[in-house]
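Before I ask anything, let me first share the structure, which is written out below as structure tokens.
All protein chains but one are shown in place.
Showing chain A:
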């Protein structure tokens, strides 16, 4: 019995509810920051526990699996929960100075914390219907955060976002219903056993593809048409949270279902996934290179990364999975960092058109060099965090003989570097056209960005030290039996 694994879900949830009773905004800020700091600490402790004791499970309410709902903390999920906690803490601090009174008064911090609770819940749940519930908790909070403030563009994009997500949630429930009709269970470990027993025939593979469509919509894997609009509408702190966390939960769900449950027909499912990933990378890069709008460039970069991570999964070897995982964690950090920095640029220059921004580095040297580090790390230049992920993914792809897609991965990395450097060269270098007085004021920007930059450097330089944890996570993904044993025979 490990009640501790409920804490990363429970602390943000309870704090979020609690904040509704407090009118004082400074108090709300303090409490929410403390809650996320504690969550970070607990998540780190959970990782320590898993590395010494193996997978932790909790049968909620004492109802044994497969009948009750199980929470499962394996290394893969725990690493993501820790990253979530750290990234959301940085976004929260950034929000203190940039989000504005109008949003703060309408329960901004509560919904921020609910979103974190939903994300952590999705990572830790061991029940596929519960996964749906946590998805909804996360999505409902994201609807609120997206529309809060009520600017014209926000409302327009919220409606699109809402429609897409309601439809995909509907397909999600439909797919769960099919799966339940065929196997008679919802517990993921039990599903894995049942699917292996009856064999993954055409019918089950079709259901698995339905899941791929649903999660693909959430993760922006090929079905990303909704993303560029809605992610560029909210204020930077919220956009960073979305870019770092929301699509990642979709990717997590693809990882979970296709390594634990539907891993018997890789020639169908994983091949399809690989080509979806390749297309995602190509189309995302085209968007990032073509746009001259700071927000749009960053948003398209989210899409490219999704393709690369899923490519690592579709190759399905230990090496490529380790790469995927490194890149997964790296991408959560770096996307938050990029969104926050781009947000700062936009606030300072008062425009998001890159042609109208120039020479910011004169008054903001530190910000400029942080952006430079972020750009290098994003493209995978050593010694930063993105490098290790890309190396392993490419190595895995080449060993498996997928030369074309691995080549696409490398080529798009170059173009990604170009697209972000475009912001650096045009926005930070050049003639300084704004005097200090004309610039917009930013507060609370440098500290969270520095922390995130430090994390990405640590991830790169400390790879030797973190490798043990990632290796344990991948071992769990490659051997579904560990997960099944922990849930069903504990």
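Here is the rule we go by: a residue touches a chain if its C-beta (ideal position, glycine included) is under 8 Å from a C-beta of that chain, and two chains touch if they have at least 3 such contacts; residues count from 1.
Following the convention adopted for this analysis, contacts and distances are computed from a predicted model.
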item	value
Per UniProt, the name of the complex member that is left out, chosen from "Na(+)/H(+) antiporter subunit B", "Stage 0 sporulation protein A homolog", "Tetratricopeptide repeat protein" or "Chemotaxis protein CheW"	"Na(+)/H(+) antiporter subunit B"
Omitted-chain contact residue, chosen from A:37, A:60, A:171 or A:381	A:60
Residue numbers in chain A that touch the chain omitted from display	1, 3, 6, 10, 13-14, 17-18, 20-21, 58-62, 71
